[in-house]
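Every protein chain of the complex appears in place save one, which is left out.
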Amino acid sequence: MPTEPDAGGHFGEFGGRFVPETLIPALDQLQAAFSEAMADSTFLAELEYWNRTYTGRPSLLYHARALTERIGGAEIYLKREDLNHTGAHKINNTIGQALLTRRMGKHKLIAETGAGQHGVATATVAALFQMECEVFMGAEDVRRQSLNVRRMELLGTRVTAVESGSRTLKDAINEALRAWVASVGDTHYVIGSVMGPHPFPKMVRTFQSVIGQEARSQILEMTGRLPDLLVAAVGGGSNAAGLFHPFLDDAVAMVGVEAAGEGLDARHAATLSRGRPGVLHGARSYVLQDEEGQILEAHSLSAGLDYPGVGPEHSLWKESGRVRYASCTDQQAVSALIQLSQTEGVLCALESAHAVAEAIEQARRLGPKKTIVVCLSGRGDKDVEELNRYLEAHRDGQI
Amino acid sequence: MPTEPDAGGHFGEFGGRFVPETLIPALDQLQAAFSEAMADSTFLAELEYWNRTYTGRPSLLYHARALTERIGGAEIYLKREDLNHTGAHKINNTIGQALLTRRMGKHKLIAETGAGQHGVATATVAALFQMECEVFMGAEDVRRQSLNVRRMELLGTRVTAVESGSRTLKDAINEALRAWVASVGDTHYVIGSVMGPHPFPKMVRTFQSVIGQEARSQILEMTGRLPDLLVAAVGGGSNAAGLFHPFLDDAVAMVGVEAAGEGLDARHAATLSRGRPGVLHGARSYVLQDEEGQILEAHSLSAGLDYPGVGPEHSLWKESGRVRYASCTDQQAVSALIQLSQTEGVLCALESAHAVAEAIEQARRLGPKKTIVVCLSGRGDKDVEELNRYLEAHRDGQI
Amino acid sequence: MARSEIGSVFARAAADQRLAVMPFLVAGDPSIEETVRLAEACAAGGADLIEIGWPFSDPIADGPTIQAASKRALDRQVGRAEVLEVLTQVRRRTGLPVLLLSYLNVLLSMNDLGPLKAAGVCGLIIPDLALDEPAAIRVRARALDLPVIPFAAPTSTDQRLSEIGRTIDPDAFVYCVSLLGVTGQRQAVSQAALGLLQRARERIAAPLAVGFGISGPDAVSAVSRHADGVIVGSALIDLVQRQGRKAAVAVERFVADLVHAGHR
Partner (left out) sequence: MARSEIGSVFARAAADQRLAVMPFLVAGDPSIEETVRLAEACAAGGADLIEIGWPFSDPIADGPTIQAASKRALDRQVGRAEVLEVLTQVRRRTGLPVLLLSYLNVLLSMNDLGPLKAAGVCGLIIPDLALDEPAAIRVRARALDLPVIPFAAPTSTDQRLSEIGRTIDPDAFVYCVSLLGVTGQRQAVSQAALGLLQRARERIAAPLAVGFGISGPDAVSAVSRHADGVIVGSALIDLVQRQGRKAAVAVERFVADLVHAGHR
């Protein structure tokens, strides 16, 4: 199992660069800047400085005793990325990319966003490093994540609602790519997950690996041994890749949890479970698509998982069997969110709730004496309105 | 300058216990439990455990270089209480009180809330320690802080909208006191600031002093000396008291910033600047009142500062001159919030923005080589809707 | 003269083998004139003493009925002058002793309590002043020979009751709170009330009056053997609200029923 892609950014048969020629030189420049930076102790120190003093890293690894007790199975530990400044793991990546942008002499940022967390994280670093910023967001997501739209605006970022296609994350990425093609000279496109053309998947995973590195030493310190299982939600796959990567060579099981939306046989966003390899947004990877290669609209209550693609490294991990990919419906996620909220007082993001739901199931299955580390990728403030709508609509239901 | 009240909870001529007789035994019980707990290393260890592993303490002391540079004056350091779990300093207090509640053998919590942060913090510990919880909130605050209402509900707490009086914090406290009188046998009233009858002012200040204790050692470590000035917003006064108290014996200047609302000659909440001593909500302290002792309605855009009373220890500090009390209008707070947001990428609570506005002014006045520590008491997510309404309404204005 | 007034109220009632009945009205609700007229109706019904409440913005010890009454009065600009006017008139027209119930902050705002005395007030009830605070207000009241009525509650410890017994002003009675809660009508008198009265009786020589939640004659009978007086506020105000223009007649009859029910 190779843990790094080849020079062209290929993770086995996945990854690569499938973008208009116009962008290739920018990707070359980025790749060079990234490689140099990662070998430059000044850059690494700077990254560490902002992670520690601004984001608040290391994030806690919290032993969820009350939840564990309630479930009566394996010990559950939560990696609290929700406590990061701006409220999700996304900032780990945007700080890294902003520092690279400065290194490349660029001074404008664009980004796409689904849940708005990556948009907020990008807007935040844009403010911090005094860069101009525009964020593309599907019009549907603008509606369901209005809190984050306002946050971006207050941070001085322009939010552009994208009306094309399913008006969600996929279309925001299309539009961001188009905007980047038109501005590539002075603008860096801050991709928010381990997706897109090389070097993004590797670069984003590298910046997010701080999650797994910390979790690894924290769990060793807390329990004296490695965990039995890691669980993380998979949208593009960055929080999962960040948690998993530092454990790849260990005897640790891993589950990535995709959004099953209304069910795998209805509208969902379970790319690895129900898609097949294809090319979307610059890389070869699993894609939700029809027989003729048209991209399907994904569906998840959780805007951050509502994406028909996935990072190429996950496709490799799926094919190799290193990581198992499960899925979780809207309803299961909502009910896990409420259960966590009401046993631990932790209101997590809907995205993260998918991981929590799977962790609860696995805790039962594994039984006591085992340990599970769950990536709590973000906090739920952004989701309360959407949750409210969902609960209103399912009042009679089994939630 | 006494730094502890007398046995009756009097800070000089302020403080005390002015409540219905029914509550006195509960206050005695609480006082006893609190004193015993603070002398019990098990309790202190437990408190420290939850502060560290759950809240995420110590909170960062962040050197705001970009803001400092922009202002061109004293070095500004932000005490990042906004990074705490649940997003404000309020949790420091609710964890302490919940542990005391358990110690007293009670299993129900009630609380009042203005901005909703204390309500969320109480709902959170109620979930964590499996207690029943009801939170009283002025109907006006329910409207302007709807995000926090939903958060409380998702945490399993009942939120009761209070329709009496100005329908804000003052009335929520009235109602909570009434509810406590009716349930005092099995219920603890988690007061959210350094106010109310003895022992609350001292107890809440003690739990919040972790802010100042950390800040003191952090700034010594970062700069090698004590700061020149501390700045904090004052609603009831808990974040300010928590920051100030550990520095009382030091040669450090302090400013508490009240809400001047629409201006000190219009509607405001500047209790110490414009009130006079009286009795409200169980203690003698400064109060906004008319000639005949009727309590006036306070006004602040910031729900957490919208209160016509203040903690009794602040009244003492004002009278003794140990702390200066300034005020800041809605407009100044909004513009400081935006300035901080757009230079540092930190979207703080409207309450905290009052402190930021004063800090900016003082940084200019003090000039370089001086250092200011500002308590960033909470994050601004809860305020974006209200800010949006304010900015819409003042579109033509000078913000 | 004020010194003996309260004492004689309880002495007279005891002689009649009944409870002293003390109706409570909020000054200025529904109007100054009406408050006075309702007090007269109480007197006609046989009330022994009238309690007048000073409307306050933040009545933390009161339930919805008295909160609303306070608010109505404040909305009609009932201030210090109007309250003094009500007190004076009630005293003059009824000839009964008058107690003033006021939250502490209102009294603290008066430089001088003399005008209360001048208006005929014979004692103060301050719901947010518990025993613990030897607040300056006590000194000022005592200088005018105005007793401050202490409260006892079901939660009060025996020790506290003894302390009340030791420190009570001469001529005062003890306001025994019948339940855990704020003012307002309740279905029945709680067991807690009877327990409190018994414990208080053993420790306090002064008369005991029961208040909070006394809804009508049944409640009065229930405590008639355990207390010396009853205070009836919310039930009366609810009645006034219900009856509108015919309130005075109804109040007179209601108070008469209370007096009747208070016979042992």
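By written order: A, B and C. Residues from 1 in each chain.
Note that in this section a residue touches a chain if its C-beta (ideal position, glycine included) is under 8 Å from a C-beta of that chain, and two chains touch if they have at least 3 such contacts.
No experiment lies behind these values; they were computed from the predicted model shown.
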List the shown chains that the missing chain touches in the full complex. A
Consider the whole complex, including the chain that is not shown, and state which of A:L83, A:V184, A:L316 or A:L387 touches that chain. A:V184
Just to verify: which one of A:H63, A:H89, A:K106 or A:K170 makes contact with the chain not shown? A:K170
Sole residue of A:G12, A:G263 or A:G278 that reaches the chain not shown, by the stated touch rule: A:G278
For the chain not shown, which residue from A:V210, A:A270 or A:I295 touches it across the whole complex? A:I295
Over the whole complex, note the residues of chain A touching the chain we left out. 8, 16-26, 164-165, 170-171, 174, 177-178, 181-185, 277-282, 284, 287, 289, 291-295
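Convention: only the chains that are shown with their structure count from here on.
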Please list the single chain whose C-alpha centre lies closest to the global protein C-alpha centre. B
Farthest from chain C in C-alpha centre terms, which chain would that be? A
Per the C-alpha means, the centres of chain A and chain B lie apart by a whole-Å value of 35
Separation of chain A from chain C, taking each centre as the mean of its C-alpha atoms, in whole Å: 66
